[in-house]
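All protein chains but one are shown in place.
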């Protein structure tokens, strides 16, 4: 974990309101793993005050580069969308705990919903590199929100849209529900809470392991402030930033 | 007085930390007079919160243009210094009361100290246009702070620097003190308080009229908040924004 | 009252025309809409006349009026702070006589509601200001400034002690039948206590909040930035304090609450209305954007249309707790 001043290498739009940032990530900063994130300071001064967390979407150690996939939502992400290559970035990372590799003998099923796509893409690439085959399911509201150019190549890639404008009509969770009940699936997911909750129900029913990358408001990002509490079914909380963001999805209280 | 969204036409450095902004000032906005000012909103959002006041340094009705001469001091002026032509400006003006024309038979002496140069240049140009001759005295700490390219052409222009690096060594007030005591001088000035106070002493002693453009922190700029109080010798206050910025310098309590 | 999240409305479905009722009742007074401009930030109205359609405002809360003319505090009176500002104006105003003579005629000629902000150093001062303006006629309501932190022997003492708030409210209540608003200070341990005191003593509404006591030091000159050293903090920085105050007050009293403190956009105002306010005031934001109050008003109306909220008073019921 380091704080570094680095620079934006390129920026491109990948879907409506989504863009990919490619940035210099020097080897001295430590190699990020899929599911880990960084925090980014949008602007000097007091407004916006807090750093913003974003998951790594890829890492290229040879080129000292990493990418993020970002959706414009509010002031900080809007400011990011206007940056030009060469812009200075104040980054802190890699932070948090990423995805653990699937147990041997399980069939990894990777599920991305909306802007959760970044860390899931990174996981897919990591599994590919390790020679582990995986299924990749992306759910989005509509075709315009699917970053097609980023989708993994190869077999086992499926897109679902709520309105059927691309791929099969339906949700990513529907696609997971349609998998054979007796498969030895290992679920990996990042996406909106309703999707995460639906996967939890499927995982619980079928006894599938479920690694879930969560999102919570953060202040410190390093486990010091207790701000990013994720409620657990058994009571108590995990810290999204330090215990997660990848948590055992079956322990999280999703609603 | 209007609030308008207009644009920056050009920007150029005129001395160390000083630059001239040329901006579109549409005729519908009303013609500014020398000594009047505008306020400018530096950036949307809350920081910096308040509009910043700047005096008009010139106005060209035929071209719908006006200029400001600005010194980099803090966050807003630093932000202004980085603007590029075409940048949008949120302006409110013309505000306040400008210089009154000198009485017939008096000899106008215009005195600018430091960043007070803008409104005094404007007054000189207005007098020139009316065929009224005037003396122009500029005081600065050192040569690097003298915007030479902006200095009026023609007779009666004098520069004083504290360190003698340009023009005569000494202050602008020294130059005024050196004028014949029995001349029928009318003083017009804008500059730092010590200079304004020195001119007040000279004016009082010699019975010269003294129009002084003051500077105070402002919130509203239109006379509504009572924030920009300028203390008067007789007790009470004038509002820099609405009663001024040009006040009778002999009534102002300068220390 | 219906709620229809327009973001979920089927794409292409034309919304049927819907005209929300923007009026707000404060005791005997009806405001045409919930958005006013805050005392001290808008003079007596005319200063901003060239910059916006004053008559579109729900109300103008005037700069404080005191019995005697006041020159105000020494300069500097202003300092900027992160997302906020400090002021120590010191109730500078022309005094009661000049107010009635010079300011009232223009206020009378306007369609907006005029709420006179009243201040004083002693209880009798408040009563006298209200009595004489009553005799002159032409205003719609009074807002008692029992909370200004800038006058040593004045408002602050009244505003932080519920018993004194009750005293001044009662006394002024006897002097007028017009809408009476008591403006509360946030510089207290529990603002509900002063709110309850105002309610029990006959106030038709409370407004909250006035400024928080603050201070800034210029490290270069090593002097306090304000001549009076401390002043009142206003602007977006203190909005969360205002929203919390309104939320609490609105659950402690039955009279309307007028919310203010850091409102610059319609969303900011809606925060207050959802938290329990019946109306709002825009103060410091006007300095940055003279038309801020009108933009707030337009935005509230648009939101009500979009969400099919019939009356302003319904908004507070929409908070999901």
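Chains: A, B and C, in written order; residue numbering restarts at 1 for each.
Quick note on the criterion: a residue touches a chain if its C-beta (ideal position, glycine included) is under 8 Å from a C-beta of that chain, and two chains touch if they have at least 3 such contacts.
Everything numeric in this text was worked out from a predicted model, so none of it was measured.
Contact with the chain that does not appear here is found for just one residue of A:31, A:49, A:144 or A:178, A:49.
Check A:31, A:61, A:133 or A:225 against the missing chain and you find that the one touching it is A:225.
Touch with the chain omitted from the figure is made, among A:41, A:97, A:141 or A:184, by A:41. Contact with the chain that does not appear here is found for just one residue of C:50, C:97 or C:217, C:217. Contact between chain A and the absent chain runs through residues 1-3, 41, 46-51, 90, 92, 216-231, 235-237, 242. Touching the omitted chain from chain C are residues 81-84, 86, 160, 187-190, 212-217, 219, 221-224, 229-230, 233, 235-241, 243-244, 247-248, 262, 267, 270-271, 274-275, 303, 318-321.
By our rule, only the chains that are shown with their structure count from here on.
Taking each chain's centre as the mean of its CA atoms, B is the chain most distant from chain A. Spacing of chain B relative to chain C, judged by their CA centroids, is 36 angstrom.
A separation of 45 Å divides the Cα centre of chain A from that of chain C. Spacing of chain A relative to chain B, judged by their CA centroids, is 56 angstrom. Touching two or more other chains at once are residues 82-83 of chain C. Residues of chain B in contact with two or more other chains: 46-47.
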